[in-house]
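All protein chains but one are shown at their positions in the complex.
Chain naming follows the written order as A, B and C, and within any one chain the residues start at number 1.
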Amino acid sequence: MADTLGAGWALDWIKKTAAVVNAQREELTDLDRAIGDGDHGANLDRGFQAVLVKLDGATPATAGEVLKTVATTLISTVGGASGALYGTAFLRASKLGDSDLDAAGVVALLQAGVDGIVQRGKASVGEKTMVDAWTPALAAGNEAVAAGKSPAEVLDAMAVAAQEGAVATEPLVATKGRASYLGERSAGHRDPGAQSTAYVLRAAADAAAAA
Amino acid sequence: MADTLGAGWALDWIKKTAAVVNAQREELTDLDRAIGDGDHGANLDRGFQAVLVKLDGATPATAGEVLKTVATTLISTVGGASGALYGTAFLRASKLGDSDLDAAGVVALLQAGVDGIVQRGKASVGEKTMVDAWTPALAAGNEAVAAGKSPAEVLDAMAVAAQEGAVATEPLVATKGRASYLGERSAGHRDPGAQSTAYVLRAAADAAAAA
Amino acid sequence: MKKLINDPEDVLSEFMRGFSIAHKDIVEYKTDPVHFHRAGGAVQGKTGLVSGGGSGHEPLGGGYVGAGMLDAVAPGAFFSSPTPDQILAATEAANGGAGVLHLVLNYTGDILNFEMAAELAAAEDIEVATVVIDDDVAVENSTWTAGRRGVAGAIAAMKMTGAATDLGYDLAKTAEVCTKINDSMGTMGLALTACTVPTAGKPSFDLGPDEIELGIGVHGEPGVKRVPMMQVDEIVDVLVDAVVKDLKFERGENVLLYINGLGATPLSEQYIMYNHAWDKLDALGVNVTRSQVGNYFTSLEMAGASVTIMRLDEELTKLYDAPVHTAGWRKGV
Partner (left out) sequence: MKKLINDPEDVLSEFMRGFSIAHKDIVEYKTDPVHFHRAGGAVQGKTGLVSGGGSGHEPLGGGYVGAGMLDAVAPGAFFSSPTPDQILAATEAANGGAGVLHLVLNYTGDILNFEMAAELAAAEDIEVATVVIDDDVAVENSTWTAGRRGVAGAIAAMKMTGAATDLGYDLAKTAEVCTKINDSMGTMGLALTACTVPTAGKPSFDLGPDEIELGIGVHGEPGVKRVPMMQVDEIVDVLVDAVVKDLKFERGENVLLYINGLGATPLSEQYIMYNHAWDKLDALGVNVTRSQVGNYFTSLEMAGASVTIMRLDEELTKLYDAPVHTAGWRKGV
């Protein structure tokens, strides 16, 4: 396992993300059918398949370059709330990816992305959105960095926390996004964007473990 | 049982017809669903219910008067092929109902009605229409008259023959009316108008038996 | 049956009352017997144009009464032809002294009832001519059937014949051009689902989840052939080929390409049909100079559609382009 993560890791991360989104397309769509409009899986799959095409044969020099391509491609292919949010997140993150990243650098990069999500979407913790997966993930990441963990260990801790965060959205009543129209009836269902966030971070951790 | 039939019989005939059409509305509609447009029961029920309203409290002097009211009411309420055909039949029949009818008179009255149906609809025997119930009924009626039967016996013979004629439409391929669009697929179903004809004649026979 | 209705028996009267209030600038609604005529009544000296048929083919009812189209219409019960007295009343309302054309769709019930009405009108000295529309190429026109049915093309015929009466065609010329319109077009359709007449309460026929009905009529009656579900391009191949074979279009001819939705089929699917039909005509060298896509003649909430192709010469193009002002079709006004 590498001490720092660069373009190779970022490429692998994104390929693994595309693979898991494709594999879980139905699941994400079903989650969105329950409390949204049933397109989250299709939206992200369309986006990440387009990203694969864009990255095919490309030789980006930095993680930042990779993530910028991801951002612009998602922005121009996904649509929906998640297109704007993931697109903004990858765009902000890309700006911190000019050089190879140590553990703290990885967390800082993801923090920048989440700041973008919050700035655009104005959701805070507990509103049953992807922010409920990102926030505990960042907390776990910062903790792991403080404990001197490697980038791969840090990302693994973040992925675990994100998945827990996604599960923890189930009892929540949504107050942002489409699910908010359901009021109390949104409780009892997992937020699709929180689940896709957990997949994105799991892909990042797996790519780091293989780097 | 009376030797001749007049206004009382005609009134009772029509009331019994209205009752049976109402009771068998679903069956007639289902027959029409199979090879037509699923409205024969509704069409006739609408018509005969309107006839009941028109006859309520009326004191017609002759069978002809009764049948004329039936004719004009059916013509103005039923629509569809059967509205024009039954309407025309009752109108033509009404013209032979000025005085009380012996056995031969009853058959002549019904023959006039059927002539009207054939003139309007241009169907001959075997085309899977109501004509396939009326034609054997008239034959049976003429036979019974020749054998010196009473009006009630003659009508009973006609009703039996009409019901057999209706059943016998089942294997036929329709070449008239909506069912003709189905071609070969119309075989295997009973013609709704032939079945309603059998009910009309059964009502006539029952009314005669009670007269 | 889940429908936005009150008592099933009141569906038609409540529909027609609502319609007549919403469009009182265009139509007048009469209840005894039921018919619609243009607001303001017959246009004196103009040939009158009357049609009618069973209800359930929306926006009929009153949706095609108005300047440039019908003068009056007689709507029957759901999928049942109107009665002679309704048709007579519509004929009287349409009569501006120059005679009235009955535009009748070829169904036994409609033919018989319009025939009786024409006899009644004759007794009142109203001159009536009749043209029977039978554009459905799915049914063979032989002695073995009641003949080809009148389907979606009837709406184009109403619009174009109405335009002719507005342009001053007399009764004979109106009947002539209406016949020409009918002879210039063919239609074939398909259904994916049946529809439910409110008073019947159950679907008019049963279709399996992977079956479609080809050559469907528009009265909820079954079609001429039940086949397994196909991709829409294959379906359009069948429909267009049947119409082209019947009408024998030639390279260089101008046509109207008209997709009609039967109720529940999204416009997107109708335009997908148009897309492929256009490519097929283009490949034959036939020019689509006019286009029409939408729910012009429905079967309640049936899912399905039809393709109509009409040969257009200069006269028919002019009639198609003429202004029309009805609730269901409006342009130039």
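Here is the rule we go by: a contact is a pair of C-beta atoms (placed from the backbone, for glycine too) under 8 Å apart; a residue touches a chain by one contact, two chains touch by 3 or more.
Treat the numbers as computed from the prediction; the structure is a model and nothing was measured.
Every visible chain touched by the undisplayed chain in the complete complex is listed here: A, C.
Shown as candidates are A:K15, A:K95, A:R120 or A:K149; the residue that touches the absent chain is A:R120.
The hidden chain makes contact, of the residues C:A129, C:I181 or C:A303, with C:A303.
By the touch rule set out above, subunit A reaches the unshown chain at residues 29, 33, 35-39, 42-43, 46, 75-85, 87-88, 120-121, 175-178, 180-183, 185.
Contact residues of subunit C toward the unshown chain are 2-6, 11-12, 14-19, 21-23, 55-56, 58-59, 61, 63, 192-193, 209-210, 212, 229, 231-233, 235, 257, 263-276, 278, 288, 291-293, 295, 298, 300-301, 303-305, 330-333.
The rule is simple: only the chains that are shown with their structure count from here on.
Distance from per-chain Cα centroids to the pooled protein Cα centroid is smallest for C.
One simple way to say how far apart two chains are is to compare their mean CA positions; for subunit B and subunit C this gives 32 Å. Centroids built from CA atoms put subunit B at 76 Å from subunit A.
Looking at subunit C, no residue sits in touch with two or more other chains. For subunit A, the set of residues touching two or more other chains is empty.
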